[in-house]
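Yeah, one chain of the complex is gone here, protein chain that is, but the others are all in their spots.
Letters A, B and C mark the chains as written, and numbering starts fresh at 1 in each.
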Amino acid sequence: MDNTVEKQENIRKGWDGISRFFRANSIWMLMYCTGCCAIELPQAMTSRYDMERLGMGPMATPRQADVLLITGYLSLKTLRRIIYAYEQMSTPKYLVAFGPCTLNGGIYYDSHAVINRLDQYLPIDVYIAGCMPKPEAVMNGFNDLIGMIKRKEANGWKKYEQNKDWYRKNQIQALGELRIKDEFHE
Amino acid sequence: MDFILSVPAIVVGLFAAAVLAYLLTKANKILGALITVLGSGAALAAMLMLKGDINSVQSLGALGFKLTDYGWFFSVLMLLIFFSVSFFNLYWMKKIIHPAAYNFLYLVALAGTVGAFTAKDFIGLFIFWETIVWASMFIIPFGKSRNASVVYYAFSAFGSLSMLFGILYLYSKTGSFDIQYVLEQASMNTTYALVAFITIGIAGLVKIGVFPFHLWLPKAHGNAPDTFSPILSGGLVKAGGFAAFLAVIVMPSYKVFASNALFLGRELAMPVPNYILVFLGAVSIVVGTLMAIKSEDFKKLIAYSSVANGGYIIIGIAIADSLSVGGAFMHMFAHALASAAAFLSAAAVVHRTGTTKMSELGGLIHRMPLTYLVYLIAIISMAGIPPMSGFISKWMLFQSMIGKGMVFTAAAAFFGSIGSFLYVFRPLSAVFLGQLSPKHESVKEAPFLMQVPMIGLSLLTLLFGVFPNIVLRFISDILKTAGLDGLTLNGLVISGTNGQLNPSLVSLIFGIGFFIALIIFIIHPKSRKVDLMDTYTASEFIYTPELLHYSYAFYAPFERLYENAPSTEKWYAALIKKIEEAGQLVSYTFFNNKPRIIVFWMVCAVIALLWGGSL
Amino acid sequence: MITGILTGFGILLFAFVWQTSLDGINRKIVGRFQKRIGPKWYQQFRDIFKALSKTGVTHGWVFDFGVMMALGGIMATVMFLPVVGYSAFPGMDNFFIFVYLLAVGMLGMAMSSVGSGNPLAGIGVMRALTQMVGYEVPFMIVILGIIFGHNTSSLSELAAIQQASGIMTWNLVKMPIGTVVAYISLLGMLGKKPFETFIAPAEIASGPMVEYGGKQLGMLMIMHEFATFIEVTLFVTLFLGGATTLFGFIAKYFVVYILASLISNALARFKIDQVIKFYYKVPITLAIVQALMVVFLGWGV
Partner (left out) sequence: MNKDIKNLVADIKSRFELVGEDYPKDDQAALDFNSRDIHSVLAYVKSQGFRQLSILSCVDWIKDNQFQLVYIVFNWETGIRLQVRTRIDRSNPKFTTVTSIYPGAKYYERDVHEFFGVEFEGNPDSYKQLFLENWDDMPPLRKDFDSKAYSDRKYPVREYAADFSKAGDKK
């Protein structure tokens, strides 16, 4: 009896390992180009740095994507939509944040409309530093993410699911309510 | 015993049942509707039992009945459709203005169809033909529009009168009304043959709704009571196929006119009159397809699709080789089942929601899954996709067309075939898939007795798609008695001019493919169930399901390409206007209150009376 | 029967492995053309298996059922294909089976994607169907000429006829106009760039695929590989004389597919009404000319 359970566990682990191998080298991005850091993505994607050799590519919708890129500052209105997009993604999902604005607010640290710390609202797997981060930094960040996926460290989505209440509380505190319904949103 | 189980008995019985239904409906509506179910069911059973009596001749007073094999085929098909639809009558008694008259006329129309298909004489054929026309003409205004009935009658009268002229002309030449004899005599003489071909052919074309007589179909089918549309489209329209079959095959037009073949050389010989029919069929495929793509109304869309499918049938009959005529018969069979099922599912939707406008519906799959499946199977058959019966007939027709090298006809048929994907998908997407409107939140599945005929028709469609040779064997016999070669059927395999088809194998492999896909689906991680409104909206918040439902003007970019094309509808409207103007002119000059005109006419009359003999 | 089905499985496996690898190679080649390194040749396998291993969402039973119907229909179609002389069901590889069995898969996918309730999927399906009316009619008219000329609609027989005396009996040589038309139609079938309207990721968020993630997406990617295999193999068999050796088949297939992909990368996207207008102006005229030449003049038979 124990043996079969163990066997199943082993199969599950083996399967997990295989799928992690595939996941690590096939990362589809959803680019939510919120801020200025987005300008560094074209270089990272095209001939100079060629993101596709890591198996990365742009995707059109959150359902298909594996990683959500937050490229820069987030106003409250954007945060609302980012949370919606993030929750629509299929698991496992990862989140990469660009620049200091996502870290501590950056130059918008005192703005009434821009949040300071993104990790209060969504779990972030990798930060990429620089204002804006150079394409080398971007590629390095993605390499880190791939390494983390391989080492089973990119567990932001699990953290989000486990601590959903805490995240939800922070989100509500900043946003009032998550979804907005007015004459523009019927 | 001989009389009890015979064609006249069925016809008389149906008339009697009609009267009974009328009387009973006055007492109890449901009971009256039940009579239509029982009556048509009993007639179907009797007709199936009569299979052994094919070619028997009976008479009822002056009317002779002869059960030919094609007559049996058509009768069984009609009875099947009437029987299936009659279940719906039970639920429609409250919605129809005159339930008693409806039940009466329903059974009268059925008696008329059976009579017309089994008549021995032309006179009997004409009487029963008119019975169908009149019965359905009175039923149609029970639906949405009286105008539809007028249009229907105008077209039908044209066809009937044309047929009457042909019948009387042939009688004056041959001295007989017997269908078989008259047509045999006619085929000896090219002129007689041409008259018979044109007059009876026109009656068939009008009935089947081929261009330029297609206008009554969407009007009548779209506006008839929801229970009668499947009868019109699945059943009565096929009577046109019967008339066309009489004109083209029973009187072997392809032999009579063989001398004036259009394209000589190779295997392209095709008589001009037949080619005209083929051409009309091709045009109606294109017109029907384009108009169906444009329709906003569920029922109108299926009606226009009947126009397109009528085109296939006419082409198949007019090409007049065994494969094409067999294909046409199979197509009549498949399309009767499929379009009846499609109209029945439309009726079920109407029963629950009260509308046929596609833009007002949506997402009904979550409330009426069975109706959805019925419609799905019907459209797979209508679009000619395996493993449904529509595929077999289209395959046979294509084989024949390509074998003959008919480039333009085949182009039209290909267009109609691919175009049918467009229009059949439209209701699927707009009515059943997509977002469920909040006002249909509490809609329920169709009631049980409505499900029965719908499931029955779907299963038949599937059965004859997987094992079409059950029908094709019989069709082959029909072809042989009509003087054509039989079909080449070998076990489960159908052979065409340039290829073979094994529908059972195709279905089996499709089943295997589906099974593999199912396994792939099951072994992978389970999906998370989300709400319909939780879709990708570029992360914007939308709360109204109607706004997220893409259904109005579905093929707008495609429609825009032909919105300015010449329209038959406008042409007829202009014609009507012209006739009205002419009538006004006549009434102005002859029928008014001016004394001098009246005096003038009185003088004319007196002169006519006085010298009438010598004038 | 059993051997037939096993052969079918073999063809299925070959189709998957070959077309998926070729897709990866294709991505590599396109990368090189854009002066990039490009992904590994087996990148497409990674993508497919990754998608299968994810936890996606479902919008109800028709969402899943349609995907299964799509993949099942396409796999059934592949099993009928004659490849390098191997045919699962000899004599039954009728051309029309491919056209209409392929439609089962397409219908399944359309049903499933519209069943997700996303309007973008509806628009994508509308465009896909409209485009289908565009490319399918010229293609079928050309095929009419071929079937009429060779008097058979069986793919393996058509291939055998063309192999009679080397390259001179290929339909490419005998019906050059038809080949051009069929190739333009092939671009439409494959959804390559001038006719990529129904995917249009930047415009309608990849159209029918908009709501898929996880295993449904993976299955549709497999389906897409199979559909590509069917379409390219049809072209190879009908116009390039099929193949008697595996190498010959792979070489022809490679040329046809990579050329389509390179054309795709050099061109921009049509609007959907432009697609229809284009197909109903140039290719359909050429197709009818070709068919008339075959039927009336007996050229190219």
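In this text, a contact is a pair of C-beta atoms (placed from the backbone, for glycine too) under 8 Å apart; a residue touches a chain by one contact, two chains touch by 3 or more.
Everything numeric in this text was worked out from a predicted model, so none of it was measured.
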**Asked** Which chains here touch the chain that is missing from view?
**Response** A
**Complete:** Only one of A:8, A:104 or A:143 touches the unshown chain, namely A:104
**Item:** Residue numbers in chain A that touch the chain omitted from display
**Value:** 76-77, 80, 103-105, 109-117, 120, 170, 173-177, 180, 182-183
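Convention: only the chains that are shown with their structure count from here on.
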**Message:** How are the chains arranged in terms of who touches whom: line, ring, star, complete or other?
**Reply:** complete
**Prompt:** If every chain is reduced to the average of its C-alpha atoms, which one ends up farthest from chain A?
**Reply:** B
**Prompt:** Where the centres are mean C-alpha positions, what is the separation of chain A from chain C, in Å?
**Reply:** 35
**Item:** Between chain B and chain A, distance of the C-alpha-averaged centres to the nearest whole Å
**Value:** 58
**Request:** Enumerate the residues of chain C that touch no fewer than two other chains.
**Result:** 53-57, 205, 210-211, 214
**Message:** Where in chain A do residues touch two or more of the other chains?
**Reply:** 61-63, 88
**Item:** Of all residues in chain A, those that touch chain B in their complex
**Value:** 32, 61-63, 81-82, 84-85, 88, 179-181, 185-186
**Request:** Over in the complex, which chain C residues touch chain B? Could you list them?
**Result:** 5, 8, 52-62, 64, 67-77, 79-80, 89, 91-92, 94-97, 100-101, 103-104, 106-107, 110-111, 114-120, 122-123, 125-127, 129-130, 132-133, 136-137, 140-141, 144-145, 147-148, 151-154, 205, 210-211, 214-216, 218-219, 222, 271-273, 276-277, 284, 288, 291-292, 294-296
**Request:** Going by the contact rule at the top, pick out the chain B residues touching chain A in the complex.
**Result:** 534, 536, 539-544, 547
